[in-house]
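Dropping a structure here in structure tokens format, bear with me for questions.
The other protein chains are all here in position, but one chain of the complex has been omitted.
Let's look at subunit A:
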Amino acid sequence: MKPAPFAYLRPSTLEEALAALADTQGAKVLAGGQSLVPLLSMRLAAPSTLVDINGLPDLDGIAADAAGVRIGALARHADVLASAEASASQPLIGMALSHVAHPTIRNRGTTVGSIVHADAAAEMPMVLRLLDGTVDVASVRGRRTVPAADLFAGPLESTLAHDEVAVEAFFPALAPGGGVAFSEVARRHGDYALVGVAALVDTEGGEVTRARIGFVSVSDVPTVVDVSDALDDPAGAALAELEPADDIHATAAYRAHLVKVLTPRVLADAIHHARERTGA
């Protein structure tokens, strides 16, 4: 349970970090390391070089305004969760983050790192996808903004190039008539979800105009299903598009069962949230 040897760089500016990534074959970025270090220790990954970005300045910001929440690459889950401004702008961030691992892991793990780690069993990639957020990515070629819809390629695989660093994630604010909710079933609170479900609804005068549901741990990428036209059977509409998989934690049939139970419940909670906010 020890990582294989690797070279280690701890740059002090983003430019140095990007140059190092561009110059080195097989280099990986180390931020919080709460997903990467276990992969290294279990020798499921063996990068030639780790570029540790923990010494870079100005990447730990959490800024919220009426448009949404911007989270820097070194902002730890615990700090994002503790940000009242972030949760006021987009309440789903805090709802989901309280389910991300245990507090000890949240103290070191970063929200942006979790997103580009692209684990379909993780909450924040799905939340970004459900909210149609974006990730700002830097490389020696410049900066670009990647919509969440274009971010997830496969299991633990993002569409970022090997020399790109995700520097910031943007979560759009909750619209005035909007509501959100989150729930998951795990063996212990803080463990990986067997199934996690989030809902985002828009309402006008208390009536739902749009409803989308995001799923954690059901497919091999974070998945969002639009159920606007299936409000009386959202789970049926979701299961028509999902292919729950077996693994050592749960059977496909059990996952489908959890989707059936959680989807209508979370959708109802989101509608209730929207009506509560608008007083409708």
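We adopt the following convention: a contact is a pair of C-beta atoms (placed from the backbone, for glycine too) under 8 Å apart; a residue touches a chain by one contact, two chains touch by 3 or more; residues count from 1.
By definition in this document, contacts and distances are computed from a predicted model.
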- Message: Just to verify: the chain that's not displayed, which of "ABC-type spermidine/putrescine transport system permease subunit I", "Transketolase", "Hydrolase" or "Carbon-monoxide dehydrogenase small subunit" does UniProt list as its protein name?
- Response: "Carbon-monoxide dehydrogenase small subunit"
- Query: For subunit A, which residues touch the unseen chain?
  - Reply: 1-8, 10, 30, 33-34, 37-38, 40-42, 50, 52, 54-55, 78, 101-105, 107-108, 188-190
